[in-house]
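Heads up, one of the protein chains got dropped from this complex, but the rest are sitting where they should.
Chain naming follows the written order as A and B, and within any one chain the residues start at number 1.
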Amino acid sequence: MLKPSSRPHWATKSLSADTKTPPEGEIEMGNSKHLGLWLLAPAGVFVFLFFLAPVILTGVFGFTNMSTATGITGGAYMISDTSMRPLRSRYGENELADRLTQKVYTIDDAGLKAALEAGGDAAAIAELGDKFLDQSFDRRRGVETAIKSLSARPSTTRGIKIISAQFERSVVNVRFDSKEDLLVAISDFGIALNEGQTEALGQVAYTGWTFTTQNFKTMIELPDTSKTLINTLFYVFTTLILFNTGFALVLSITTHYMPAGPAGFFRSIWLLPRVTPPVLYVLMWKWLAWDTGFLSVVLEPMGFAPRNWMLDSPANAWTFIILINGIVGASMGMLIFSSAIKAIPQSLFHASEVDGANRGQQVWHIILPQLRWPILFITIYQTLSLLTSFEYILLATDGGPGGATEVWALSTYLKALSNYGGALQYGYGAALSLVLVIIGISVSLIYLKLFDFKNLTAPPKIE
Amino acid sequence: MSTNYRRWPTILFLGILTAPLVLMYVYLFVDTITNSPPGSMIPNEFTAEHWRFLTETIPGRPSIWLATWNTFVFATVTTVIVLVVSSSAGYALSRLQLPARSFFLGGIMVLHAFPTVTLLIAIFLILQMLGLYNSLAGVILVKSALELPFGIWIMKGFYDTVPWEIEMAGIQDGASRFQVWTKLVLPQVKPAILALGIFSFLAGWSEFILPLVLAPDNKVQVLSVYLAALIADDQNFDMALFKSVGIFYVIPVIILFVFFQNRLMNIYSGGNKG
Partner (left out) sequence: MRILLDKFTKSFGSLTIIDEMDLEIHDGEMIALLGGSGCGKSTTLFSICGIHKVNGGRILFGDRDVTNVTSQERNVGVVFQSFALYPHMTVEQNIGFPLKLRKETKPEIKRKVDEIAAMVHIEELLQRRPGELSGGQQQRVALARALIRRPDVLLLDEPLANLDATLRLEMRSEIRRIQQETGITAVLVTHDQVEAMSMCDRIAIMDKGQIVQITEPRDMYDNPVSDFVAGFLGSPPIAFVKGRISGGKFVEPSTATKIPLGAKIAKANDGREVKIGIRPEYFQPGSGTMISGKISFIESQGRETLYNVTLPDGTILRSIQSRRSPSKIGDEVEWGINADQILVFDQDGVRI
């Protein structure tokens, strides 16, 4: 798969290599260009399918009303309670809506046939066909009165009902693949539409997704949005400051002042939460917090009633959420800061000690100034990941109690992909994600600008 | 390391902070093989009863062995894809003349920082449209794709450290760039491939959100989703069972962590999501 067209070229070259060595640029230029593209191609396909396309589609879907109700691919046309509501409110066609949702009873061949199959009295059905064919009744009672008027009428009420049920005609809740089919059915149903009504019905009866800016209006109008926003900001900055940078600094600096053995031990321990699969890691915290769990058992003798410590109050829920995320986040900072501290020349430590610095002064004047770039790196990186990841919150509190710990990213998931609350609102979820995607792209670009892009793009030394 | 500061205060301080975490991990193991009387945290008997799930399928759940197999396939195939694609793309970006090279490099770096989980809804819908929803193949492709920017980035970094002289010498000896890559350069970055492989495998083994959203069905369920569903089921609450399944689930992770801890430390500090 990866063999480019250069094959004969190198084959001849290797034969002549002993006698003369042509200038390398001349040989390699064209080939390596193709080779590079070949080697990049698979990555390109993946990137296109699962990065570029989703980014664009998130933008597109954000402007649709796509949901489980509309389906993902094209929709159908249907008269239903949901589609009649806008017909009344938006177009004022109350009368039309009433008539469309009405049931009508028509004596027709199809009905007669169905009545026979349903086990209705054959003689009565035949007589009904003779006398009443093509007659319509507004109510079922009308049909039944007609049946009772027959000479061969069934003897039981049940016999009558079996027959009468087969003549019920309605356009409600029938799926039509195209608008034309729907209009034919309506005219068969005996309703004539004027042009305006046809237009209006075409709009409201469509069940597939359509383009709309409604999602963004909803987002701005809903009080939940601002609450989620505040939750998100609180969560991101508290975790970031206390743990992803703060505690990470504590870990890397304390282990710096230890002999290699204990330092390695502590770093391994604090790396464990990152290595432990999230489901299991959160399970450990649940064990700690459960109403028969560790905290409850240990605190009970001290007069605290056993309870689910993680979910009993918003404050506790936040404490756990920040601990759970923070401890995982701190390990990355710990590793990066530790290697940055290791890169500080030993002589700087020695010089500052000779100059009279105590430990605190050494940390403040020597270590921290040298960690400015790593801290900035971690801050940008972790802001993004805290802002967008919701795995641990989903597993721990699922946004509870009562939405107290619902952050933006979790909210997109709950709206669009968790059918706990009924219909999945893909469009609205995508609109919420779009906000994060835009933030994500902007921050990534800043990151690219800050961290010395020029170094990365030094040209290859073999042309 | 200078001797002007005493060491025990830092060890004591961090020891106290670390104790609760250690306690949680210790109990994670202890609870799977013991029973404690109600209202106590001190076990009073050993038992194997929490491990029955290995032989008896829990009602309403797929067999644990099916879930394990699914997880294994998911993690392994993802790793292979990530390794093959990253080692080739990383080499192209590190060493070869490419049109729009700096665009590709910038793109990879942006993708590396970009929070991919925000694309979940769109990816979900794309898989639905491609007909790959609820299949292992679909979720494998997605997971591989999301790991790729990191993988390419890491591999590019390692290729950058291979001396140019090796390649120049190879070319003077008559090898093509492709041969130079496979015969001379790849052997130089073996440690990187091993590290990235372990990392990808662990990432696949631990992944939860993607299989949860993209392949939730019992027949394609992986262990993370299996365990999460078990925990979420309010009717059958059994912490010791959850922990036992969890330990079973985490065994490969522990093995890899113990053997490759230093490599993992290096690669984790290279940055990843979370």
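We adopt the following convention: a residue touches a chain if its C-beta (ideal position, glycine included) is under 8 Å from a C-beta of that chain, and two chains touch if they have at least 3 such contacts.
From a predicted model like this one, the values you see are computed outputs, not experimental measurements.
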Sole contact to the chain not displayed, among A:Arg85, A:Arg175, A:Lys217 or A:His350: A:His350
Option touching the unshown chain, where A:Ser80, A:Gln102, A:Ser268 or A:Gln370 are the choices: A:Gln370
Subunit A residues that touch the omitted chain in the full complex: 345, 347-348, 350-358, 361, 365-366, 369-370, 372
Residues of subunit B (touch criterion as defined above) contacting the omitted chain: 2-4
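In this text, only the chains that are shown with their structure count from here on.
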For subunit A paired with subunit B, centre-to-centre distance based on mean C-alpha positions, whole Å: 21
Touching residues on subunit A, where the partner in the complex is subunit B: 2-4, 6-7, 9-10, 13-14, 17, 21, 24, 27-29, 31-33, 35-37, 39-40, 42-43, 46-47, 49-51, 53-55, 57-58, 61, 66, 72-73, 250-251, 254-255, 257-259, 262, 266-280, 283-288, 290, 292-294, 297-298, 300, 327-329, 331-332, 335-336, 338-339, 349-350, 353, 359, 380-381, 384-385, 387-391, 394-395, 409, 412-413, 416-417, 426, 429-430, 433, 436-437, 440-441, 443-445, 447-448, 453, 456-457, 459-463
Subunit B residues within the subunit A interface of the complex: 1-2, 4-5, 7, 10-11, 13-14, 17-18, 21-22, 24-25, 27-28, 31, 38-41, 84-86, 88-89, 91-99, 101-102, 104-107, 109-111, 113-126, 128-129, 141-142, 144-146, 148-149, 152, 164, 167-168, 171-179, 181, 202, 205-206, 208-209, 213, 224, 227-228, 231, 239, 242-243, 246, 249-250, 253, 257, 261, 264-265, 268-269, 271-274
